[in-house]
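In what follows, a single structure is set out as C-alpha cells and then discussed.
Just one protein chain is left out here, and the rest sit where they should.
On to chain A.
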Amino acid sequence: MNTELTGIIATFLLTLVIAIPLGKYLAKVFAGEKVWTDFLKPLETGIYKLSGINVKEQMNWKQQMKALLTINILWLFYGFFVLIFQDKLPFNPDGNPGMTPDLAFNTIISFVANCNLQHYSGESGVSYLTQQFVLMFLQFVSAATGIAAAVVFFKAFRDKTTTQLGNFWEFFVKSITRLLLPLSVIVALILTFNGTPASYEGKDKFISLQGDTVNVSRGPAAQMIAIKHLGTNGGGYFGANSAHPFENPSYFTNMVELIAQVIIPIAMVIAFGYFIRRKKLAWTIFGVMTIGLFMLLIPMLSSELGGNPALAKMGISQSTGAMEGKEVRFGPAASAYWATVTTIISTGSVNSMHDSTMPMSGTWQLLGMMINSFYGGCGVGLLNYFIYLIVAVFISGLMVGRTPEFLGHKVEAREIKIAAMITLLSPFLILAGTAIASYIFTSHGDAAWAVQPKNWLNNPGFHGFSEMLYEMTSSNANNGSGFEGLGDNNIFWNLSTGIVIFLGRFLPIIGPVAIAGLLGAKKFIPESAGTLKTDTKTFALMTFAVILVLNALSYFPALALGPLAEYFTH
C-alpha cells in the first residue's frame, strides 16, 4: 500500500488511541473524582489563593457567562496595548515595529477568540515579548475558556434539575493545569528534540554554499507550536505556519502536530458522555462527527493526489500529486488530511497553502468551517454541535407530534428561539461580510487603504471570490486559516473580520450554555415509551440530515460562485 496513505491511517488511529482515554480522564477531572494528576492540587490551590477565588462558590449559567466575558474583555484591553507598543517594550531582538491600531484590533480579537487569523507575519510583525506574553498566553487561556464553557454545559445535564453549575474559575484553571500545560510540555519537547527552535536567540546570518547571504528568523517557537495545536488555536510562530521547516521539521513531527490538534476535541465528546453518564449518546455524536470527517477527507484526498489537471496538460508528471504550496516531506496525502482536520476542528494552522489547493478541495475546506462541529474547536465544537442537536430534536418532535425533549427536559419556545438565532448568525456574518467585501472590490477599487481594494486578490476570477469567501468563513468559524493570497492587512479586512470573529466566538458560546442552563433548571421528566431517544442510529441520521440541509441551504449559492464555478470552468 502507498506509504502516504498508511501514514494518515496510522495518524488517525493513534489519535483515537490517545483521545478516548483522555476523554474518560477529563470526565473524572471535571467531576472532581480521583485521578493520577491529583498531585497538581497544591498548584491549583495556590493559583486560587493568589487570585482570591473561592471554588466552592456555585454559579448559575448567567454568572458563569459574566465571569467568562469579564476575563476575556480584560485580555482584549491588555493585549491591544502591548501589541501597539511592542516596539517600545523589551524582548524585541529583531527590532520589529509596533502594530497599527487596526491590525492590533484584529490580532487581539483573533487570539482572544481562539481564532488566530493572522494579518501579520510572525518573523517581522511581532516581538518575542508579544509572541509569548500575548499570543501564546492567549492560546492557552482561550482554549481553556472554550473547555470551561463546555464543562458548564456538561454540568447542566448531569443532575436531574439544577441551577448550580459549578465554578467557572475552577473549570478554567483545571483545563490548564490538568490538560493543556502538561501536554504542551510534552509536545514542545518532542518538537525541540526534532529540530524546532526553542531558545531566545535572535536572528542568525550565514553565507550559503553558493555564496548568498541568508538571514534566519528564530526564537522560542516550540513552546507556542505545542499549544497552538493542543488548544486548536492555529496561530503560527512563523509566517508560513506549520509548512515552515522549523515549525514542522519532519513527517514524524507532522504526525505529532496532527494528533495534538485533534485529541482534545474528540476527548471532549467522550468526556461529555462519561460525565453525564450517557456513554451511548457520546458514541453516537462521535460517530456522526467521524462520518463527517471522512466525507470531507476522501474527496479532498482524491483531488490532491490526482494532481493539477492544468499542469498535466502541460505534460508534467503528476505522480507526486498537486505540489504547489506543499512540502515534499509531507506529500499531498498528509497535506490533504491536515487541511481537512484543521478546517473541521477550528485550528486553522496549515502545513500547505490552502489557496493553492485544487478547486474542489477548497469546497471541502470551506464546508468543514461552515459546519464547524465535526469535532470542532476545544470545547466549542461540542457546543456548536449541540445547536444542531436541538434543531434536530425540535424537528423530530414536530414530526411525531410531541413536545420535543432533550435528556429529560422539555425543549420549548425560548430554547428554540436561541438555537434558531445562533443557526442564522453564521450565514448572516459570512454571506453579508463577503457581499460587502465584493461590493467594495468592484465599486471602490481605488479607496486609499494600505492595500487598495482592486489589489486585494492574488488570483483572478472565481478563485479571487473564493479568497474573500474563505476569509469571512474562517473568521466566523474562529478557524484562522486563510487563502493567504488575500491582501488582508488593511483597515477593511482588519475591522470587518475582527467584528465577525468576535460575534462568531461569543454568541455561539453564550447561546448553547444559555439553552443548557434553561433546560437544566426545568423539571425532569423520566423516560417513557414515547420519549424521543437521542442516542439511536435513527436520531444520528436525523442530526446528520439537519446539518447537511441547514448548511446546503445557507451556503450553496456562495460555494457555487467560488470553488464550484472554478472547478467546472477549469
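Here is the rule we go by: a residue touches a chain if its C-beta (ideal position, glycine included) is under 8 Å from a C-beta of that chain, and two chains touch if they have at least 3 such contacts; residues count from 1.
Here is the rule we use: contacts and distances are computed from a predicted model.
Enquirer: So which of "Cytochrome c oxidase assembly protein CtaG", "ABC transporter permease", "Potassium-transporting ATPase KdpC subunit" or "Tol-Pal system protein TolB" is the UniProt name of the chain that got left out?
Expert: "Potassium-transporting ATPase KdpC subunit"
Enquirer: Based on the whole complex, identify which of A:71, A:395 or A:521 touches the chain you can't see.
Expert: Per the contact definition at the top, the residue touching the missing chain is A:71.
Enquirer: Determine which one of A:80, A:137, A:506 or A:555 touches the chain that has been left out.
Expert: Final answer for the missing-chain contact: A:137.
Enquirer: Of the listed residues A:209, A:400, A:413 or A:529, which contacts the missing chain in the full complex?
Expert: A:209
Enquirer: Provide the residue numbers of chain A that touch the chain removed from this figure.
Expert: 3-4, 6-7, 10, 47, 50-53, 66-67, 70-71, 74-75, 78, 121, 123-124, 132-133, 136-137, 140-141, 169, 173, 176, 181, 184-185, 188-189, 192-193, 195, 197-201, 203-204, 206-210, 212, 214-218, 220, 222-223, 238-240, 243-246, 249-252, 254-255, 307-308, 310-311, 314-331, 334, 350-353, 355-359, 458-461, 463, 466, 483-485, 566, 569-570
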